[in-house]
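Only one protein chain is missing from this complex, and each of the others stays in its spot.
Per-chain residue numbering starts at 1, and chain names A and B are given in the order in which the chains are listed.
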Amino acid sequence: MAQGVGRTIWEFLDERFLITELLGFAKKKTVPEHGRSFWYFFGGICLFLTGLQVATGGLLLLYYTPQVDAAHESIQFIMGGVKFGWLIRSVHSWTANILIAMLFVHMFSTFFLKAYRKPRELTWVTGFLLLVLFMAFGFSGYLLPWNELSYFATRVGTDIAGSLPLIGPWLKTVILGGPEVGQATLSRFYWFHVALLPVVALAIVAIHVLLVQTLGMSKPIGERGKREIPFFPDFIYKDALGWTLILVLVGVLCVFLPWEVGTKADPLASTPIGIKPEWYFTFMFSTLKIIPAHILSLEGEKLAILGFMVGGLLWLLVPFLDRRAGRGQRSPLFTWVGLALAAYIVVMTVLTYTVPKL
Amino acid sequence: MKRRSAIDLFLGGSLIATVAAFLYPVVRYLLPPKRPIISQDTVVAAKTGELAPNSAKVFRFGTAPGILVNTPDGKLVALSAVCTHLTCTVRFEAETETLYCPCHNGRFDLGGNVLSGPPPRPLETFAVAVSGPDIVVSRRR
Partner (left out) sequence: MIFRPARFLAAAALFAPLLAFGQKNGCIDCHSQLDGDLKAPVAAFEADIHREFGLSCRDCHGGNPDTDDIALAKDKSFKGAPAKAKIPLFCGGCHADPAAMRTYNPALRTDQLSQYETSRHGKLLKAGDTKVAVCTDCHGVHGILSARMPKSTTFPWNIPQTCGRCHADKGLMEGYRIPTDQLDEYMASVHAKALFEKKDLSAPVCNDCHGNHGAFPPAVSSVASVCRQCHAAAGELFGKSLHKKAFDDMGVGECDACHGNHKILPPSTAMIGTADGAVCIQCHDEGSRGFKMAADLRRTLDGFTSGYSEVEGLLSLARRKGVEVGDAEFSLQDVHTTLVSAENLTHGLDEAEIAKTVAEGEKALLGVRTAALGAVKEGRFRRQGLAVTTAILALFAVALALKVRRMGRTRRDEAGPGVPGPPSS
């Protein structure tokens, strides 16, 4: 009897959602297995962490107040007054940082395996867009607790946007919602962080995942092995194993190092020394600091910003630039460019934290 | 065959335990907390009629004490009760209608200005509003 009801419901859903077809597709899907298939897992980890972000972020909305005079207090309340609030917030903050780190690893592993080559150009393009979007998530989310560090980091960050040629001052005003970091900025960043970005990012995540599913995993150039494992359930189980380990790491971090609330932002206070943006922006931030003031009669800082924009665009278009990889040939030039870029990012980030007066 | 179902059982069981371990904090988080959110810029300092003329009451404002004074002519004023000298709590002295800090003899008028003693700065004054049965004190912008 119960089985009969179950079958009826199953058939009802199957007819409408084409579950059998989807399952059929999933059953046939395989993942290549070879010496470098380890790197495939980072995509899954990023997806999992994104899910955690959505879940914990949604929960934080319950108690967070996006008001200048209440934001900091509400975070304090979450950390002290709500059962497990400390956990939800710490998980949100810690996984956000781990997610960005994993996105970088995922991006560079994809780059070095040349997985962006035809027909996966758009997977790369959407992936890079996602990195940019998640960094924007980080930038906007950083201000929301309205503490001293985030307040001044936002001021410094938007000042950089304001120094862009032509559109700079206008752009800064639009970002801040006024001439100064204030209530308008907090409202804007809040909207950006919980309304606009999630919609856009989740849509692109959907495209990215759909592309990965339909095109399958890319096999590195020159990989001759033919061994493959079913995507479902073998690969999923392995993925789940990775997620579990990440969860343990997050748990330990949250219990032993709960994310700090900091002191409430005081717009009248003088800027604390050594103010830095979040670590994933420091390689750009430090570049702006050490670049000479003038290069060939051009302003160094503007040149650097322009350089980052052009560099980002070229990086976005890598699949179309790397013709050799597109033809299935090795392209050592791109490998070297990627290595140089990775080294640059690592060195500049480390320098930011080790050389105090950079 | 038997071994496989044992593993499946193990897997299913630990999955359920994992899910439970995650749902527990989430459910606890969703249940309303015991004390409500306190905003630190506005507080109900007293009930109307609670204060006789020419008397005062110390109330908690955020993490520091404030003092609400009902003057002899029935005007309500609220100030920070933290002495600007060494952060002792000031008290209202009805005979002189001043605020007095017992620690080092500091004295303030009801506008917060220093009248005598060591305090280096005036006391912060707050805005007072009467809302129904409540006397609401808030920080000035």
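Here is the rule we go by: contacts are C-beta pairs under 8 Å (C-beta built on N, C-alpha and C of every residue); 3 or more make two chains touch, one makes a residue touch a chain.
Source: prediction; values computed, not measured.
Peer 1: Any idea which of A:Val31, A:Leu176, A:Leu247 or A:Met348 touches the chain not displayed?
Peer 2: From the options A:Val31, A:Leu176, A:Leu247 or A:Met348, the contact with the absent chain belongs to A:Leu247.
Peer 1: Looking at the whole complex, which of A:Glu121, A:Asp234 or A:Glu299 touches the chain that is not displayed?
Peer 2: From the options A:Glu121, A:Asp234 or A:Glu299, the contact with the absent chain belongs to A:Asp234.
Peer 1: Touching the hidden chain in the full complex, which residues of chain B are there? Just list them.
Peer 2: Within chain B, the residues touching the omitted chain are 3-4, 7-8, 10-15, 17-18, 21, 60, 63, 85, 88-89, 102-105, 117-120.
Peer 1: Pick out the residues on chain A that sit against the missing chain.
Peer 2: These residues touch the chain not displayed: 27, 76, 79-80, 86-87, 229-230, 232-234, 237-238, 240-241, 244-245, 247-248, 251-252, 255-258, 261.
Quick note on the criterion: only the chains that are shown with their structure count from here on.
Peer 1: Taking the mean of the CA coordinates per chain, how far is chain A from chain B in Å?
Peer 2: 38
Peer 1: Touching chain B in the complex: which residues of chain A?
Peer 2: By the definition above, chain A touches chain B via 59, 62-63, 65, 69-70, 73-74, 77, 81-85, 87-88, 244.
Peer 1: Per the contact definition, I'd like the list of chain B residues that touch chain A in the complex.
Peer 2: Going by the criterion above, the answer is residues 18, 25-26, 28-31, 33, 35, 37-41, 139.
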